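Excluded from the complex is one protein chain; the other protein chains are retained at their positions.
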Amino acid sequence: AAKDTDTFVVAIRAEPSTLDPHNSTALANFAVQRVVYDNLVEQNADGAIQPALAERWEVMDDLTVRFYLRDGVFFTNGEKLTAEDVRYSLERATKQRGSASMFSAFDGEKTAVVDERTIDIKMKYPFAPIYNYLASSRGNIICKKAIEEMGADKYARNPVGTGPFILEKWISGDSLVLKANKSYWGQKPAYETLIYRVITEHANRSIELETGGVQAIFDVSDNDIPRLEKNPKIKVVQGPGYKFSYITMNMSIPPYDNIKVREALTISLNMPAIVKAVYQGGAKLADSLMAPSVFGYSKVGPYAYDPERAKTLLAEAGYENGLKVTIMTNEDRNFINVAEIAQNMWKKIGVETDIQIMEQATLLSMAAEGKVTMSITSSTPTSGDPDHALMPWPSTYKSFLRIDNPKIDEFLTKGKSTYDTSERKKVYAEALAYMWTQFNMIPICFTDVVYATADNVENFECHPGNTPNLAKVTFTQK
Amino acid sequence: MKELVTVKYLKKYFSTPKGMLHAVDDVSFGIERGKTLGVVGESGCGKSTLGRVLLNLLEPTSGEVWFEGENVAAAKGKRLWELHQDMQMIFQDPYSSLNPRMSISETIAEPLQIYSVYESVRELDERVDELMDIVGLARRLYNVYPHELDGGRRQRVGIARALALNPKFIVCDEPVSALDVSIQAQIINLMQDLQEQNHLTYLFITHDLSVVRHIADDVLVMYLGQIVEQCAVEDLFLNQYHPYTKALLSAIALPRVGEQKKRIALKGEIASPINPAPGCRFAPRCMYSVEQCTVKQPQLREVAPGHFVACDFAEEIS
Amino acid sequence: MHRYVLRRVVMMIPVLLGVSLVIFTMMYFTPGDPARLILGDTASEAEVEALREEMGLNDTFIVQYSRYLKKAIAHGDLGTSYVTGRPVITEIVARFPTTMLLAMLSVIVSVLIGIPTGIISATKQYSIFDNMAMIFALLGVSMPNFWQGLILIIVFSLHLGWLPASGFYGPSYWILPALTIGTGTAATITRMTRSSMLEVIRQDYIRTARAKGQSEIVVILKHALKNALIPIITVIGLQFGRGLGGAILTESIFSIPGLGKLMVDSIKARNYPVVQGGVLFIAVMFSFINLLVDILYAYADPRIKSQYRRRS
Amino acid sequence: MNELRAHEALPESDRMVRRKKSQLRETWRRMLKNKASLVGLTIIVLFAFMAIFADHIAPYHYDEQKLEDAFLKPSRDHWLGTDNFGRDILSRIIYGARISLQIGLISVGIGVAVGGSLGAFAAYYGGYTDNAIMRFIDVLLAIPNIVLAISISAALGPGLVNAMIAVGIGTVPIYARVVRASVMTVKEQEFVEAARCIGAKTPRILLRHILPNAMAPIIVQATLGVATAILAAAGLSFIGLGIQPPTPEWGAMLSAGRQYIRDHWHIVTFPGLAIMLTIFALNLLGDGLRDALDPRLKR
Partner (left out) sequence: MNNATPLLHVKNLHVRYTTDEGTVHAVNGVDLVMKKGETLGLVGETGAGKTTTALSILRLIPDPPGEITSGEILFDGHDLVPYSAMKMRKVRGNHISMIFQDPMTALNPVLTIGDQISEVIRLHDRLSRSEAYGKATRMLELVGIPADRMGEYPHQFSGGMKQRVVIAIALVCNPLLLIADEPTTALDVTIQAQVLELMQNLRTELGTSMMLITHDLGVVAKICDTVAIMYAGEIVEYGTLQEVYNNTRHPYTKGLFGSIPKIDVRERRLKPIPGLMPDPTHLPQGCSFHPRCPFCTDQCRHKKPENVLLYGDHFAKCYYAEDGLQ
């Protein structure tokens, strides 16, 4: 790893599985995709939508938005970007398995090219989150010609985008090497080579940064933050993220169908203490059901810690002699820690907890079968849209939560279809306030995104979705 | 005279990766009640195999072993189990033939337990004591384990175990070869005494001709799985017909000054019993061998009354 | 000898079939649905079902297994990774050289440490050196690998700054992981060498060599070592074979893109084709190493060599 | 009638004092002479004692959390400090002995029972049985241990018992081979034939004659195997499988604490030391046993 300012080495947590934006669901993929592809629009660090490949756009009707493309944009294989590429990308997004469910509101068939630089994007129903979704990783614009020539499997490792970097080398399991795109339409990167190294272990990422092996790391471990902050050679870049962690309860089975039990379980946890013990300053106590960085956030909590009342509630619900619950979680260390403390706190109100740790694969399958009674999980709405963030709430969601509340469904449908931003904000504020009273989940925290860089790294964007645009990074000369 | 054991055309082949191993190849003989038949031969000539096949510890490839009117070779399961009460074995190696995890008394009592000879523990104990007395084991050794004993005492344990069921016939597979001379003599004496007292019949395997001479009535000389000479023991020392027997006898060093015999030198060493060549098995080492010997297998024939030899030139040679 | 090698290679076939069957069965009965994992918790049952159908996961065990075998035997095709969509073979081949290198390095480290230490310990039985060496050997065996790896990183990378903490790009990167795996193995080899040497130097032919007037060093190195080597080769072979599939924890601690990590990740991701392909691949390697060990035996021990000659 | 008498006319002790001096005791005596194995034994006994009387000797309960007391350095109140939840590490190690030793013992038990009987059958019956069993063992052997353990524990689901099964099955090939080799040598010995000659049938021969004599290498292997099993279970915990919280298994403690290794060394160091010490002791014990059980070292 070269130390000169021509090369920027960052350590990420996991290896991207693919760089085909429509077949990718892993956060790791998005980080690389961010610098390889562009979208029609993009979201700045505050979550505001800004022009990107589209210079401007206008809402034609409830189901149509017209986008005008920037001129003189070329793919890295030399092809010129056309409206057909955009149409192809979006239509493909509605079909491929990694993006279909997210793009289900888009009408790929009807979306039509107006001319070479104009496209009408169609929706199946009024869909307000459209811009956020287009700005998300699944909205990456790919080169139609390239993918048709290569085939999807090859394309996945040889992506052709319009972004500031071009993938040059991919060493399986180890790293991805990217070169600056000399003919990038926007602001060109200040350095030549960008290397993403895969370092799975938290501790190793920070060691690697401290020893100068890399110049920036993603996903700084909570307990490393204080130490890195003290290190004069290192800058910690911390800010609000999209990630929201919570304890789920399966509403379709007793005793969780009883709101008293749910409330008892919720208020018997001293959540501030838990968050402090587990996340050590890397997260903020959840005071709502989605992160503040998500559009439409409003503070509705937190719940007051009240074990006495919890006991009463349990007794009222008929569990005065105690209750046995099973909480299942994946191997995420933080989740396990939360579970262990919760177990301890629940014991004090007479709730015996059995903690079962299983792999994500098993957990998801069991959840789909409705066999998971309680779990700890998180959601990271990378689009920053409330519709995305509240995905587990509607009755169509059949996994961990299994809420079946028509009122919530109604709120969510309304929120989705309200184009007017301030109107929409209001809908969600109302919805969150109602949902908060239902005790359908026990919110834990909003995890910050924490990056750390060498002290000469500037303009490292603190992106809430963990996909900073590294093309903007510059270096101070020493 | 009635024979207690009659062996007819007994064969035992082992199949090995290199071919059929003729360990015992067409052997017939008889042992009279109360007598001892000595079997001598070099290492690997099939002596132990013969002993095992006789007791059907190894299933013979073919042939018959008649014991008191019953073919042991054909006996199976329960019947064979019953027969073993009358036919026992003493093993060559006093170290590996005793289970190191069983005390002396347990070892001796085991056959009695297996055949449920006694109903009460007391009777069993008494019999074990009696057996230990008979073979000359001090009673303080009752709970001792084999590794604490020397070879001679271990062999006594083996003998006591063989005697426990009051057998009529005992195969003694080189019971004294592993012992020092002074101990060897003690054991030989013991075995002779036991034979007299209990009218035992022995098949006594050894490679030591002096021991055969001392203990046996009749003798079989084996070479590569076959009998080459068979006669009364006195006869053998007076008059040998087979060149192998002659060589064997001449190889003995007498513990006496200036009385050494002229040794008959044998070429080479005992050959492999795997897929043996046709003709006389001894021919490659025999100083008298002629072409006929390598082609035709000599049959055992009576060259003098009660004296059988498997050599076509027996008379000429002697 | 050639025929023997050929026969051994042919003998691998049933073992490999067995391996594939065992691992296929195990994967089949492992809970967790790869389709569900790919699509996440927000996907609907219908979407998941469609994907399952597409991946062929809805077929019966027999159908799936025979399809797998047919493809593998007829086209040498072990399927494509669910995660990356690349052929399993490509995935494995990309990782294998690293793993092989790591295994080799750690065996070299352990042999360089283990054999000399073992020899000296044996010849100086009960001396201070022997006692120390045995204590170190025991510590080497007792130390959990991953723990040792972390400590090495902290000491050598962080505090001393001598060696890089992760990656596998060149000799300076190799040292710590090779040491981590190597010390445990070195301990085993030391102990094996010692006991094997102790056994050999009690033999008559060592006494014969001494009775010839041979010096002690030559007696040990020429007469004893070659005889003692046979069980040591077994241990080395076993360790090497294990290194191919088992250095998983070390690989993840040092962020080494090896086969072991791929295996674990694939099991977790229910990436069946990669798990099966990987295990088969490791089994083949393992069998080849066993074969190699047996051939080495023949070189170390003429008795075995002539056995082969006879058998073939 | 017999010559031995002259020499043995020693005072014949009475039968009433039948001393039962077995090989077991002989082995024991030799073990005690070996200082190293004595050290090993002492440590193991100590840990076993901890395991059994954990409730009485542990200063705190293993799950007693005091979040405000997290990450305390070793002190008078907490001899080995506290972990990230403010739990007393010493207490967790003491309770952990229970789990870790249990894992070690039971998974070895599984390995010995399954592998041992496979090996014994293979060796005793030989021929096709042997071939079939040993090819199966080859198959198991060719699958990397950890892959086997991971997939088994994934298949069976989480939990202490399943972790033990997963680790145990991984060791089956080793025991099968050791037992087979051992039974093969023993069954060639003459006393087995002698037993058949005095009418003993197969079960008796196997149980009374072959197995007791084939035990030595198995015992040694098992002692060392307990160590390996503890390590393997710790490895499983390390990748997130295995024991369920808040069970204080040492490997799980190590794995949970490893992110704090730089700032709070005591959280990982002590469980690590506990594992190391146990394995160290088991190895000493195993080596000692091997020497004590080796007949060649007698006389």
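First chain written, first letter: the chains are A, B, C and D, and each begins at residue 1.
We adopt the following convention: a residue touches a chain if its C-beta (ideal position, glycine included) is under 8 Å from a C-beta of that chain, and two chains touch if they have at least 3 such contacts.
This structure is a prediction, so every number in the text was calculated from the model and none was measured.
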From B:209, B:224, B:283 or B:309, residue that would touch the chain that is not displayed: B:209
Residue in contact with the excluded chain [from B:141, B:247 or B:314]: B:247
Of B:46, B:152, B:225 or B:298, the one touching the omitted chain in the full complex: B:152
Residue ranges of subunit B at the interface with the undisplayed chain: 42-43, 150-152, 180-186, 188-189, 192, 207-211, 213-215, 234, 237, 247-248, 250-257, 259-260, 263, 265-266, 269-270
Residues of subunit C (touch criterion as defined above) contacting the omitted chain: 126, 203-205, 207-216, 222-223, 226-227, 300-303, 306
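The criterion applied here is as follows: only the chains that are shown with their structure count from here on.
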CA centroid of subunit B to CA centroid of subunit D, Å: 47
Subunit B, residues touching no fewer than two other chains: none
Where subunit D touches two or more other chains, by residue: 154, 157, 239, 258, 261-262
Residues of subunit A touching subunit D in the complex: 202-203, 221, 223, 227, 273-274, 276-278, 330-331, 333, 336-337, 339-341, 343-344, 354-359, 362
In the complex with subunit A, residue positions of subunit D that touch it: 63, 65, 67, 70, 84-85, 154, 157-159, 239-241, 244-246, 256, 258-263
Touching residues (chain side subunit D, partner subunit B) in the complex: 1-5, 8, 10, 12-13, 15, 18-23, 26, 189-191, 193-201, 204, 208-209, 212-213, 295, 298-299
